[in-house]
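Just one protein chain is left out here, and the rest sit where they should.
Coming up: chain A.
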Amino acid sequence: MAGERAAGLVRELHRAAGGHLPPFRVEELRQALEEMRALYEQNQADVSEAKAGRTDLIFLIRFRHCCLLRNQRCILAYLYDRLLRIRALRWEYGSVLPNTIQFHMSAEEVRCLRDYGEFEIDDGTTVLLKKNSQFCSTSQVLPVKLLAHIANCLHGSGLQFSSA
């Protein structure tokens, strides 16, 4: 069935919930691209025949073209979604991802991630690359009203506490 492999890639990715990154399916990707090449070549042959007069082939040509478009869409969606997941994991874990995740990435994805890490650094030193990293622990956060309340209490108990 045309487009099965490409759709299979997308389905596997869709099933891997929670941002989890399954291994990079090189073989299936290669097969999907191979299928596209075969469809295109068949279409090329049929187009010249259709021009010669066999107009009944036009529907077949159009069908193959739809399969090609679907394959393209699925493959690009698969690759793009993997990139999004990898970038999200980078924000989660910092610049060095755990080995289990790195194992599932292709060489180009690793390079892409390294370039992405460089943009984040170039983009402004105030942006912190690891989620929640600088914010020591949320239990130490006091809202401003509470701080003012503490100041009032201390003032009320006679301690010298000038406003910061």
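Here are some notes:
Here, contacts are C-beta pairs under 8 Å (C-beta built on N, C-alpha and C of every residue); 3 or more make two chains touch, one makes a residue touch a chain; residues count from 1.
Note that contacts and distances are computed from a predicted model.
UniProt records the chain missing from this view under the protein name "DNA replication complex GINS protein SLD5", selected from "AP-3 complex subunit delta", "Ribosome biogenesis protein BOP1 homolog", "1-aminocyclopropane-1-carboxylate synthase" or "DNA replication complex GINS protein SLD5". Of the candidate positions A:61, A:83 or A:101, contact with the unshown chain belongs to A:83.
The omitted chain makes contact with chain A at the following residues, 29, 33, 36-37, 40, 68-69, 72, 75-76, 79-80, 83, 87, 106, 108-109, 112, 115-116, 119-120, 122-124, 126-128, 134-136, 140-142, 144, 147, 150, 154, 159-162, 164.
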